[in-house]
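What follows is a single structure, written as structure tokens, with notes after it.
Removed from the display is one protein chain of the complex; every other protein chain stays in position.
Note that the chains take the letters A, B, C, D and E in the order they are written out, and that residue 1 is the start of every chain.
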Amino acid sequence: MKPHEEHRSRGPRELSFWVVTVSTSRYEAMASGKNYADESGDRAVALISQAGYKVVGRSLVKDDVVMIRGILMDLLRRPDVDVVVFTGGTGVARTDVTVEAVRPLLEKELEGFGDVFRLRSYQEVGTAAIMSRALAGVSNGKLVVVLPGSPNAVETGLGIILPEAPHIIYLARS
Amino acid sequence: MKPHEEHRSRGPRELSFWVVTVSTSRYEAMASGKNYADESGDRAVALISQAGYKVVGRSLVKDDVVMIRGILMDLLRRPDVDVVVFTGGTGVARTDVTVEAVRPLLEKELEGFGDVFRLRSYQEVGTAAIMSRALAGVSNGKLVVVLPGSPNAVETGLGIILPEAPHIIYLARS
Amino acid sequence: MKPHEEHRSRGPRELSFWVVTVSTSRYEAMASGKNYADESGDRAVALISQAGYKVVGRSLVKDDVVMIRGILMDLLRRPDVDVVVFTGGTGVARTDVTVEAVRPLLEKELEGFGDVFRLRSYQEVGTAAIMSRALAGVSNGKLVVVLPGSPNAVETGLGIILPEAPHIIYLARS
Amino acid sequence: MKPHEEHRSRGPRELSFWVVTVSTSRYEAMASGKNYADESGDRAVALISQAGYKVVGRSLVKDDVVMIRGILMDLLRRPDVDVVVFTGGTGVARTDVTVEAVRPLLEKELEGFGDVFRLRSYQEVGTAAIMSRALAGVSNGKLVVVLPGSPNAVETGLGIILPEAPHIIYLARS
Amino acid sequence: MKPHEEHRSRGPRELSFWVVTVSTSRYEAMASGKNYADESGDRAVALISQAGYKVVGRSLVKDDVVMIRGILMDLLRRPDVDVVVFTGGTGVARTDVTVEAVRPLLEKELEGFGDVFRLRSYQEVGTAAIMSRALAGVSNGKLVVVLPGSPNAVETGLGIILPEAPHIIYLARS
Partner (left out) sequence: MKPHEEHRSRGPRELSFWVVTVSTSRYEAMASGKNYADESGDRAVALISQAGYKVVGRSLVKDDVVMIRGILMDLLRRPDVDVVVFTGGTGVARTDVTVEAVRPLLEKELEGFGDVFRLRSYQEVGTAAIMSRALAGVSNGKLVVVLPGSPNAVETGLGIILPEAPHIIYLARS
């Protein structure tokens, strides 16, 4: 076993995830009782479950700094949540504020996550990868991940973070 | 058509570029009426034109924070400019200040641009890529790009940004 | 000769390195007179020497912001040191503070170093690369490098920085 | 009527306050069912009520960044809260983190509040005023105030902020 | 002569000021050819002239970060301007952005200006002084001042800065 495989194996076996979709249009559909699809959130839940982790909850918020920081602080205080996954609101439009909302609340940023995410995106979609903002870090002993709001980006991002989550949580709590 | 191709196609068909060369030695040659060559600026103009965009203007400034920020603010206020491309002043010498001058004036940084730029540079020049500072972001609905002052770096950087410029502008104005 | 090879060849022929290991456990072993192994520091010294540079000194400090900044400021003031290499304390545990201690003391960060480091780490260890924080920059005409505290990471990082060190020093002093 | 009196009179007539005491010792007393006194919180409630405003709630949290930010985000999302007053955790001991927790979550800081607070403190306690950290700002259309955890400091701080609260809220919502 | 009087007397005898009014409503009135009054700008011009300095120009811009930074960069590049005075846009409403636009473009902030401004404001208007954001600093050898958009605040601010302007300019250029 190589060192990083050893470390990885020392992490908690069971991890509990919470998935937060950031989307004003879906939020307003939900609020007015209309039907809406949340393909990115659905994909996240499916991938997390397939990897053998638990999804203990799911939320939908607007592209709004206060709502995003609010749900993040709710989850950081919950003892039954280990990993928070945001999807959506990461582009360069003025309404995209998820990265801006979450970054100042991380204790340490995993700078390499963005690098590996872009490397894989580049291999998949070429230069369009430059528009993908993505973020991971730790706070209060939990892992926080921010991914773009497309099912493909969610798949790319979780493909990187899911194998490492137990190790990151182990270190963040040490 | 994949989603990123769809988005790309929604951007404005015509984009107007302004190229700014940052070089104290060339600026002083120009100011004293001497001949000078600006191979990087020339290369930028040629590549932008070949890609089917318009180059509506070109400037030469010194390695000076006030001059760099001044020309940037001039261009951000012009309705006839969509993309500003700086070349030069991105190294680690004390006189290299283009990145320091431009970064605080961006509304949002396209963090992935630097990653993809270094990935391609690394494939081209190996470990020397670590000295290449490059930057892209949006401000006032325009795209701003900072590239090193070598023709090769300009080619690498524009090769990444030119295909995505319409999509970025489309998002930045939404 | 390509331009980056030309530049590289203009750097100083002889460079003097100082290696600093950051490790509370080793520091305490040393302080209490016990034996301890510093495999990462040993590997750094061997690689630097094999590359034809001099190692003029070596230190061991705790995972402590004041000790790390203290040794860095000692070395930045020494005329006989050109490059400072830190190893250790770069993870995401709360006790890992080397990046936080060093970053604010750099005049310019070589942002691309982290990118190329992660690219190579990704090729070596896959997604575990996202946990590797690494940093390089210049201050007071010297090069400062921060690497994780594993022999493999030291090898990856020095493999990137050693060929470029003369060129970086040359630029940082210009 | 002078201009600032005119503006002040345009603010909402009724304002709802929430008082948060930050104190690990009191929190632990409460958690273990022991009696504890919260003289600063009591003083805040009394002064707010005497000024004709409503106190709609009161909380007690530990000197802990996550708990402080958590309660702040809870209150910023409540439509029935206009002003949040924190008391405690503003000193220079390592455990004092209220200012550090709250400041990054303010949209705009009222820099002058700290100045006037120190001016009055200086008139009351002389040079000891230099240790009083205090903070006010706006976020999400609400006013957030951070005061030291002594009844005298609460009296000084509220004496400054209570007359201006309607005007600040009026502006923050415009 | 006390030391600060000596220093003050060493500054340039003639100083050239440019007054910028920041006000969306006045800007739109001007743009649509309507009459408008700019009492604060008028007061600034009168006070600067009475103090024996020249006012070489005057501008009116909207509460817009790009317009404010644009005019500032225009003036910082003009050899015939020594001092730039902004009035307006300093409050806590969301549209108030003058402080946010100007602060990052200062090389050094004169932190004490805000303190003395608030002290005098407090003596004049009491606790309402806490809402007055004001700023002074130097950039490119020039003095930049930001004052609230009321004639009284302009009078208070210029009463502090006008006697010191020659000394500040002298130091900023040394």
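The definition used in the following text is that a residue touches a chain if its C-beta (ideal position, glycine included) is under 8 Å from a C-beta of that chain, and two chains touch if they have at least 3 such contacts.
Since this is a predicted model, take the numbers as computed values, not measurements.
Asker: Looking at the whole complex, which visible chains does the left-out chain touch?
Answerer: C, D, E
Asker: Quick one: which of D:Asp64, D:Asp82, D:Asp115 or D:Glu164 touches the chain that's been left out?
Answerer: D:Asp115
Asker: Pick out which of E:Val45, E:Ala93 or E:Leu119 touches the chain that's been left out of the picture.
Answerer: Going through E:Val45, E:Ala93 or E:Leu119 one by one, E:Leu119 is the residue touching the chain not shown.
Asker: Just checking the interface: what residues of subunit E touch the absent partner chain?
Answerer: 2-4, 8, 107-108, 110-113, 115-116, 119, 136, 138, 159-161, 163-164, 167-168, 171-172, 174
Asker: Where does subunit D touch the missing chain, residue by residue?
Answerer: Counting only subunit D, the missing chain is touched by 91-96, 114-115, 118-119, 121-122, 125-133, 150, 152.
Asker: Kindly note down the residues of subunit C that lie in touch with the hidden chain.
Answerer: 66-67, 69-70, 72-74, 76-77, 104-105, 139-140
The rule is simple: only the chains that are shown with their structure count from here on.
Asker: Chains shared as neighbours by subunit C and subunit D?
Answerer: Output, common partners of subunit C and subunit D: A.
Asker: When the C-alpha atoms of subunit D and subunit E are each averaged to a single point, how far apart are the two points in Å?
Answerer: Roughly 31 Å, centre to centre.
Asker: In whole angstrom, what separates the CA-based centres of subunit A and subunit E?
Answerer: Their C-alpha centroids are separated by 45 Å.
Asker: What parts of subunit D, by residue number, touch at least two of the other chains?
Answerer: In subunit D, nothing touches at least two other chains.
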